[in-house]
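Here is the structure we will look at.
A single protein chain has been omitted from the complex, and every remaining protein chain is retained in its original position.
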Amino acid sequence: MAGVDLADEVELVARSRRGDAEAFDRLVTANRERVYMVAYHIVRNSEEALDVVQETFLRAWKNLARFDGKASLGSWLSRIASNASIDLVRRRQAHPQTEFEVAPMKIDPASRTTPARSEAPGESLDLAEIRTRFQQALDTLSPEHRAVILLKEIEDLSYQEIADHLGCSIGTVMSRLFYARKNLQNQLRDLHEEL
Amino acid sequence: MERWLIPWLMVVLFAAGAHAEDRIWAALVLGTTENPPRPAPEELEPFVKGLRTVFGYNSFYLLAAKEKKIRKGTEEWVVPNKKVFLKLQCIDRSPGCYTVNLELYFKKELLVTSQVKFARDAPLYIRGPNWGKGRLIYILEVR
Partner (left out) sequence: MKNFEERYTAWMDDALDRDERAAFERALPDPAAAAREREEWLRLRGLMRQALEPARMPHADFVNSRIREAIAREARPAARSAPRLFPLPRLAFAGGFLVVLACVLSAIILSGPAPEAPTVSEIVAAQVRDERNRAYAFEAPGRAAVLWIDDAGFIPANERL
């Protein structure tokens, strides 16, 4: 967290509750990366993740009175972000026409009219295709399973940290990891068998 | 519905104008020169002729696209990524025309600021940085 220790955080929360926007801004700065990380790994889209970040902090501002301090502010914010992200993904799944996004899985890879998301022009075809395969496989997971696998394997968080971010128990994190890993291994068997 | 509401509704609808459904479509495109040229994705077909004429590339990739409501007074960011960042703010609107301030950043440095009056279905192309042998191009269009 960027330069805000627990004592500072308590004071900044108290000032924010009294309407001090500058104090709240410091809390935003200290927690925005963490909130973005949670959102991004669920929604898998930078722009929507930024929207979730804004929504998260706005909800936090309006509901600061409900923050009881039992968990850290970061955990509380992460849980808001996680819920907001999952809601967004479910809305997106329910109404696929409302968002206009390029979805590589809909394009025939052989046609190459659209490169995979964030593929670099000079990148090797192999790595770009591997990335596409992972992204397609991750998109088939539920948002909750996708979040635990990415927070564990890419962000290298501990079980406890993941549980804090997502507002669930360590046991739930570990169970979800079990099923998410099995799922990915089954979908990507040809990838790891080639290695 | 109560009958007395009807005349009020008629006046309100008459005065409201046609702003309600306008949206801005924003896309980040990669233009390249390839042999043979690649067919453009369907979403880019209306722009291919203009893009070819202006930028000279014969192949176009649609990297990302998003459609949002255009609202006076709010800032929006357009298909953000870590290298190039386009920020829009609608500062005025009149029938069929939106005045937008935009800022284009490259690697966190402000490259250009501009004010654009968008007509409906009349796109704006912004020449972005080179990416390898291609070039990033923003397309913005109010629909």
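A and B label the chains in the order they appear, each numbered from 1.
Convention: contacts are C-beta pairs under 8 Å (C-beta built on N, C-alpha and C of every residue); 3 or more make two chains touch, one makes a residue touch a chain.
Because the structure is a prediction, the values reported are computed rather than measured.
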Which residue of A:29, A:63 or A:140 touches the chain not shown here: A:29
Hidden partner chain, residues of chain B it touches: 4, 7-8, 11, 14-15, 46-47, 49-50, 53-54, 63, 74-75, 77, 80-85, 87, 94-97, 99, 104-133, 136, 142
Contact footprint on chain A, counting only the chain that is left out: 21, 24-25, 28-29, 32-33, 36-37, 40-41, 46, 49-50, 53-54, 57-58, 61-62, 118-123, 127, 130-131, 134-135, 150, 153-155, 159, 171, 174-175, 177-179, 181, 184-185, 188, 191-193, 195
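The criterion applied here is as follows: only the chains that are shown with their structure count from here on.
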Cα-centroid distance, chain A relative to chain B, in whole angstrom: 27
Complex contacts: residues of chain B adjacent to chain A: 25, 30, 32, 38-41, 43, 61-67, 77, 79-81, 131-134
Residues of chain A defined as touching chain B within the complex: 46-47, 50, 99-102, 107, 111-115, 117-118, 120-122
